[in-house]
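Only a single protein chain was left out; the remaining protein chains are all shown in position.
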Amino acid sequence: MNLLPVTVALAGLLALWELAIALFRVPGFVLPRPLDIATAVMENPGLYASGMLLTALEAIGGFAAGAALGFGLAVLMVLFRPLERALVPIAIAISSVPSIAFIPLALVWFGLGPVSKVAMAALAVVFVVLLNTLNGLKRPDREAINLLRSFGAGRLGILWRLQLPAAMPAVVTGLRVGLARSTIAVIVAEMLGAYAGIGQIIYQATVQVDALHVWAGVAVATAGSLLLNAVLVAVDRRLVWWS
Amino acid sequence: MPAEGLLALRNVWKRFHSGGTETVALHDVDFVIEPGQFVTLIGPSGCGKSTLFNIIAGLEEPDGDGSVLFQGQPQRHRDLLGKVSFMPQKDLLFPWRTVLDNAALALEIEGMPRKAARQKAAALFPEFGLQGFEKHYPRQLSGGMRQRVALMRTFLFERELLLLDEPFGALDALTRSMMQRWLLEIWARHRRTVLFITHDIDEAIFLGDRVIVMSARPGTVRCDERVDLPRPRSGEVMLTPQFLDVKRRLLAIVEEESRKTFSASA
Partner (left out) sequence: MEERPSLIAPVATAIVVVAAWWFLVPLLGINPRYLPSLSTVVADGLSIRSDLVAGFWRTFVETALGFLVGSLIGFAVGVVFAYIPILERAFLPILVAAQTIPVIAFGAIVVIWFGNTILAKVVIAFYLSFFPVTVATIRGLETVDRDRENLMRSFGASGRQIFLKLALPTALPLIMVGLKIGVSFSLAGAIVGEFFGDTVGLGVLLIQALYFEQVPRIWVLIVACAILGTIPYALLVLVERRWVWWRAE
């Protein structure tokens, strides 16, 4: 991929940002300068780093648990079709609720500590992975399944050799979408009630109408999510190694 | 066993029911395939070829009227699974497996350890003209090569009967005739029994010891013609009067059956 246009675009956006502030005399509490935001982060690196680390750990923990649960359920559903018919409507119904609406419930149930954040991250990912995996597992057509049957493969053999690898691209899509949702769920949950975390930092700054530090928190959250996503992309390559 | 050949179909019927109407896909299909024979089967589209294919592969069960015998033994539903090595129209290679692992797939399912399966498959690569492509993935191969990998996978599943469903249907004419000659060479060396389904008359005559022509739906055996062209056959054989004579006769029958299908659907 040619990185030049992207770099130019990013630099252009930053320049536009600076220019707008200079030209229109935008006050700092409306839009701080990029350099000021960076300085704000660097003035208190420990706060932002530890906040982001906690948020990332909560997001990863819940993401891993939710993804494993969703994947496992999908496999079970393919093996026992009645389970699918019974549970998929429930899964679709729950996933039609914006997951952030569950945050108050999670906070009442699990308190303001990390457990509620992990639970929210898991909830945000479980149904995406479940439904994507299920679709992926059902992707192989009749003929490919028949071919394996003709070789004498059983139900599990077909699952292992055909359906699981064929499902991987869809699983990966589910993981990507899920990770973003997990991070969002954790950050918003931290905004509503938490002792620490980048969401809590952003919320504190919002309450104090401290625009500079809101921007600083958002910038750190953005950088942290990009990093998390980069890790996931590396994992994805191993799951879909053939493309 | 000799009385019943390798595979015998006796009065095979298949009817499908949907919403109160009955469709007869096959009626009274009756033929025997002797061990080592190369039998080709042609018929107009929609004549129930694929139903017949599925029955012989053990994927579908014929209706109770008749029976399918394999090595003299009557076969129930699914009994034939794992006894016939078949190759469908599409190559159905798995994109996540290398060419070598695709070829070794059936061996692995039979329970052979992966290493041994790979070794055995690798030995066939030169003969199938695929040497050097073991580590490639299917998307890196041309259509003809993919088809050879699929054929190798079928070959490695060593069963008495090879069931090939229009394996060269998707290839261009040149690649196709190369593949036909090459298939005959392989067959001459390994001498397996082959049932080869096609809709190409030239291909059917060129390859087969016998050509079975199916009728329009409901499908049955319309004629069963011996082809006594000498082997080994080269492309030249298609220009001999003997070949053209057979072709003329079969063409008349196939056209007649195709016309029935055509007017029935119009």
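By written order: A and B. Residues from 1 in each chain.
The working rule: a residue touches a chain if its C-beta (ideal position, glycine included) is under 8 Å from a C-beta of that chain, and two chains touch if they have at least 3 such contacts.
Just so we're clear, the structure is a prediction, and the values are computed from it rather than from any experiment.
Peer 1: For the chain that does not appear here, which of the shown chains does it touch in the whole complex?
Peer 2: When the full complex is considered, the omitted chain touches A.
Peer 1: So which of A:72, A:104 or A:154 would be touching the chain we can't see?
Peer 2: A:104
Peer 1: Going by the contact rule already stated, which one of A:78, A:126 or A:179 would touch the omitted chain in the full complex?
Peer 2: Touches the omitted chain: A:179.
Peer 1: Hey, which of A:54, A:147 or A:205 is the one touching the hidden chain?
Peer 2: A:205
Peer 1: Looking beyond the chains shown, say which of A:61, A:114, A:136 or A:193 touches the absent one.
Peer 2: From the options A:61, A:114, A:136 or A:193, the contact with the absent chain belongs to A:193.
Peer 1: Touching the missing chain, which residues of chain A?
Peer 2: 1-2, 5-6, 8-10, 29-30, 85-90, 93, 96-105, 107-109, 176, 179-180, 183-184, 187-188, 191-193, 199, 202-203, 205-206, 209, 211, 214-215, 217-218, 221-222, 225-226, 228-229
Here, only the chains that are shown with their structure count from here on.
Peer 1: Roughly how far is chain A from chain B, centre to centre by C-alpha average, rounded to an integer in Å?
Peer 2: 49
Peer 1: For the complex, which residues does chain B have touching chain A?
Peer 2: Those residues of chain B that touch chain A are 54, 57-59, 81-82, 84-86, 88, 90, 92, 94-97, 105-106, 108-110, 137, 139, 157.
Peer 1: Quick one: which bits of chain A touch chain B in the complex? Just the residue numbers, please.
Peer 2: Its residues touching chain B are 143-144, 146-153, 157, 161-162, 165-166, 168, 240-243.
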